[in-house]
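Mind looking over this structure? Questions follow.
Complex shown without one protein chain; remaining protein chains in place.
Take a look at chain A:
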Amino acid sequence: MKLRILIGCLLLVLFSNAQSTAGKKKTSGSSKTIPILNFNSLEPLLHTKSDKIYIVNFWAMWCAPCIKELPVFQEYEKNNPNVEVVLVSLDFPEDIETKLKPFLEKKGITSKVVLLDDPDANSWIDKIYPNWSGAIPFTIIFNAKNRSYHERTFKDIQDLNNEVNNLLKNKEHEKK
C-alpha cells in the first residue's frame, strides 16, 4: 500500500518535472509569453541579491532611439553570461500579440521582455529614480551592491561595457 503511494508520488513528481521543463523550453522560443505588470509587480525585478549584473531597459516600439539600441543589449547579454537583460516595454497591452511579438521576432530579440502597464506614471517614476524625467530610453544597471541610472541611449557595446565596468569599479572601491 505504502509502496503504491510512493510510486504514485514519484510519478507525479517526474511528470511535473517534465512539464516544467517543457514549459521552460517553450519560453525561450518565439511564442514566449510577455507578462503584463504594474509597478508593484515590476519592482522586484529592479533588485537582486544574486551575483549577476542586471540591465533593465525601459523602451517602447514607438520610441525610435530605443529601437536603435535594443541590439546593443541583446549582444551584450549574449557575450556576457553573467549579465541578465530585462526589457521593460511601455507599449500597449493590446498590441502584444499583433505587434510586439512579431516585432521582437523580426529584430531577433530573445532577452526577457515584460510589459509595464501602469497609467499613473507620476506615481511610480520617482520610485524608480527621482531624477528620471520619464523620457525613454531609460536604463538601470545594477548588481547586488551598486546601481546606476541612464536617461540616454547607448551608442554601442563599448559604451554599455564602460558603464557596467564603472558599476563594478564602484563595487571594488567599496570593498577597500
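Here, a contact is a pair of C-beta atoms (placed from the backbone, for glycine too) under 8 Å apart; a residue touches a chain by one contact, two chains touch by 3 or more; residues count from 1.
What we mean here is this: contacts and distances are computed from a predicted model.
Look at the chain that isn't drawn here: its UniProt entry, checked against "Branched-chain amino acid ABC transporter permease", "Two-component system response regulator", "Peroxiredoxin" or "Cytochrome D Ubiquinol oxidase subunit II", names it "Peroxiredoxin". If you put the hidden chain back, the residue from A:K32, A:K101 or A:R147 that touches it is A:R147. The missing chain, though absent from the display, is touched by one residue of A:L46, A:I67, A:I109 or A:I157; that residue is A:L46.
For chain A, the residues touching the absent chain in the complete assembly are 2-3, 6-7, 9-10, 13-14, 16-17, 20-21, 23-24, 43-50, 52, 54, 60, 62-65, 84, 90, 92, 112, 119-123, 125-137, 140, 145-152, 163, 166-167, 170, 174.
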